[in-house]
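Complex shown without one protein chain; remaining protein chains in place.
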Amino acid sequence: MSKSYFDETHCAFGHPKSTFMQWMLTVDHKRIGIMYAVVMFTFFFVAVAAALTMRFELFAPGQQFIDAHTFNQAFTLHGVVMVFLFIIPGIPAVFGNIVMPLMIGAKDVSFPRLNWFTFWLYIVGCIVALSSLFNFNIADGSLVFNFADTGWTFYAPYSLNTDTNVVTTLVAAFILGMASILTGLNFLVTIHRLRAPGMDFFKMPLFVWGIYATAWIQLLATPVIGITLVLALLEKYFGIGIFDPAKGGDPVLFQHLFWIYSHPAVYLMILPAFGIMSEIIPAFSRREIFGYRTIALSSAAIAGVGYLVWGHHLFTSGMSDLAKTMFSFLTFFVAIPTGIKFYDWIATMYKGKIILDTPMLWALGTIITFAIGGLSGVTIAMIGADIHLQDTYYTIAHFHYAMLGGVVFLFFAGIHYWFPLVFGKMYSEAKAKFAFYTLFIGFNLLWFPMFIAGYLGMPRRYFDYLPEFHIYHQISFWGAIIFVSGLIFMFYTLIQGMRNGKPTTPNPWNATTLEWHLPSSPPPLENHTKVPYVDFRPYEYHHGQPVVKFDENMKRID
Amino acid sequence: MSHEYVPEIAVDREGKEHVVQGWQGDYEGGKLGFWLFMLTEVLMFGAMFMTLTYYFTLHHADFIKASSELDRTLGGVNTVVLLFSALTMGLGLLKMRSGDVKGAKLMIWLTILLAAVFLGVKAQEWTNDYHEGIFLGLDSMQAGGGKSFGEILFFGMYFTMTGLHGFHIIIGIGLMLWLLKRINSGKVSPDHHILHFNIALYWDLVHLIWVFVFPYFYMTGAGVIHG
Partner (left out) sequence: MANHKTVDYQAEKGIYYKVLFGLLALTALTFIQPEMFLTQYTFGMQMLIGTVKAWIILMYYMHLKGEVLIGWTVIFAVFIVVFFFSIVMIDVSNFQYADVSHITSPAQ
């Protein structure tokens, strides 16, 4: 039995003896991925706590627990942490690191030391973000909660005039953006250079396609927000007047620049998630994926079109009518490649031998929730409807159905799917299924009432509301309670599985892609024993059994 | 990882052998990676030019008026200095690739010298501006301080963008010094010159940005003014 990557590692420099330092300095892509996951989910729970605080406050009209200003800070904290610290590094940083090199038969990413550096850049960004939470008063040693109250969008001119800690938050977002760029760069070079011999682009697993499309967005959209934040800082200190209308600036330009990044960013989140879906559906239907090429190319198409639609966030901001019409028109186009993917997945399941294990349950649940999230998105792409629905709970519900019910659900699906690969152990299937049902019910109870409340006119980011919206907030509250309980139970189940789950074989799901053909589970330090020659498609099943088999030297034996 | 890397061989079903590309010493990968990094710079400066053009559209006459106040002589000198530094950098790389390490080092020193001249000229130019009351943060550069919105925006963006460009020059000098250190310790050699290649690319990019920054700021208001 060879040693797994939990026992051995390569370090960025030196040969430290202690296990702790070995983890801190590791350049091994699998270890880095795990460290990302630990940090990200810690912040995830911070943001969940902020959201739950807001739900408590909104249970009844009027003020109960926190005042209006703290409420503004709470939703900013929730947004900033969820977006910049959790979901943007998200699936690429965790599974892009752990699984992508395995899938293409590489020993590591192209620039392992850069990968190590990127992780620590991300940590620096997290620390700067945390430092913006409080103001430290040296005189009496007190900490005052003074997080930004602008919302995660930092819209000018308010963000330039508020006294809260916007500056440090902007710097944090800039650093995290750089980390994101370097991750994308590393993955692009890896996918272009390190594919196993014989694996052309149309023999790559679809998750790798998702990561590839994502990496382009990380690379080419993130610099725009970086420079926007720098301009905002210069504006704040020198009064150049770039974004402040009192000084001749145009706040609409800030929104343009902000959304040029932040809209592609949502595709940056969803594309690798779709990649996970494309892995799980064929593996648990025991059937070759339907329309491989259309799924692969639709990822590229979503990334491409995703650059061109940012203006639909500006329909009520005073953009010119001509631009509005163009953006509305372009936005509809995003729905086409997304729809193609959905039909392909459903067609894959048709006449398949469907096995309802936990990863498959998550994937199926996501088909429902993301369909609601995606289609409600098409409704608000229409200018007329958007004038009514912009900045209401309808938009909030749409966003969370797409991001939580799409990205995070598929993230969870991926965690359950690759859990045995990473740890070599299995969680309790029954408990994990129970956690799924709890989360699914809680999720719909939490967000669906918001569609109705928003349609009836409940604005977002409001601390208080009219009595007629009481019932919707109450249902949402109970949904939130169920959801958070399910979340805690799910992580409890996973940690239990990690500690004392049953050991598994390297390929417990009978899946076909290369990461399931490793010599041991958890995988050894430099992945596959030998690099295979890839002359097969990624999802070949025959009568419900994988077609491609390897001997211990990664030679095909079928 | 400095240990010598022996590429692996993958064998297909016909028994044919295929060399596996490892991440170690991947020349093409290093080049591709650096180009991708430069694309992020392009996008970053692209967004700044977009901001600039946005306000050029809104404050057309003010921008032309403000542009005509910049010192075209010093700007032109810097353009030529940068042009020659791009030549020395390119020749240095050529010497490195043809095996003349000593000549390559000389050329890098020459490039550093020209970069320092560029920064010196820039500093002189900014000092002159400062004495004329044009600098970030001065009272005369605030709204209501005697200048129109367009002029404040023009000069604000001028300092932002030439400042950021100057920052890239400083980084470039640092990179070249580091490169010299690597050459001296034998880590960069005619057989293994990817670092030199990439730093030369970086220097060309810095030049490339100036190719647009210069005419945009200095030449827009030159000559006969048509409002």
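The first chain written gets the first letter, and so on, giving A and B; residue counts start at 1 in each chain.
Going forward, contacts are C-beta pairs under 8 Å (C-beta built on N, C-alpha and C of every residue); 3 or more make two chains touch, one makes a residue touch a chain.
Quick caveat: nothing in here was measured; it's all calculated off a predicted structure.
Only one residue from B:86, B:161, B:176 or B:199 touches the chain missing from this view: B:86.
Although one chain is not drawn, the whole complex shows that of B:32, B:101 or B:138 it is B:32 that touches it. The residue touching the chain not shown here, chosen from A:113, A:192, A:470 or A:537, is A:192. Residues of chain B that touch the chain left out of the display are 5, 25-27, 31-32, 35-36, 39, 42-43, 46-47, 49-50, 53-54, 57-59, 72, 76, 79-80, 83-84, 86-87, 90-91, 94-95, 97-100, 103, 143-144, 148-149, 190-192, 194, 201, 204-205, 207-208, 211-212, 214-216, 219-220, 222-224, 226. Residues of chain A that touch the chain left out of view are 192, 216, 220, 224, 245-246, 248-250, 252-253, 256, 260, 307-308, 311, 318-323, 326.
Here is the rule we use: only the chains that are shown with their structure count from here on.
Per-chain CA centroids place chain A at a distance of 34 Å from chain B.
If you check the complex, the residues on chain A that touch chain B are 10, 106-112, 181, 185-186, 188-190, 192-194, 196-198, 219-224, 226-228, 231, 234, 237-242, 246-250, 253, 257, 260, 530-533, 535, 554-556. Against chain A, the residues of chain B that register as touching in their complex are 1, 8, 10-13, 18-23, 26, 28-29, 32-33, 36-37, 39-41, 43-48, 50-51, 54-55, 58-59, 136-137, 141-143, 148-150, 152-153, 156-157, 160.
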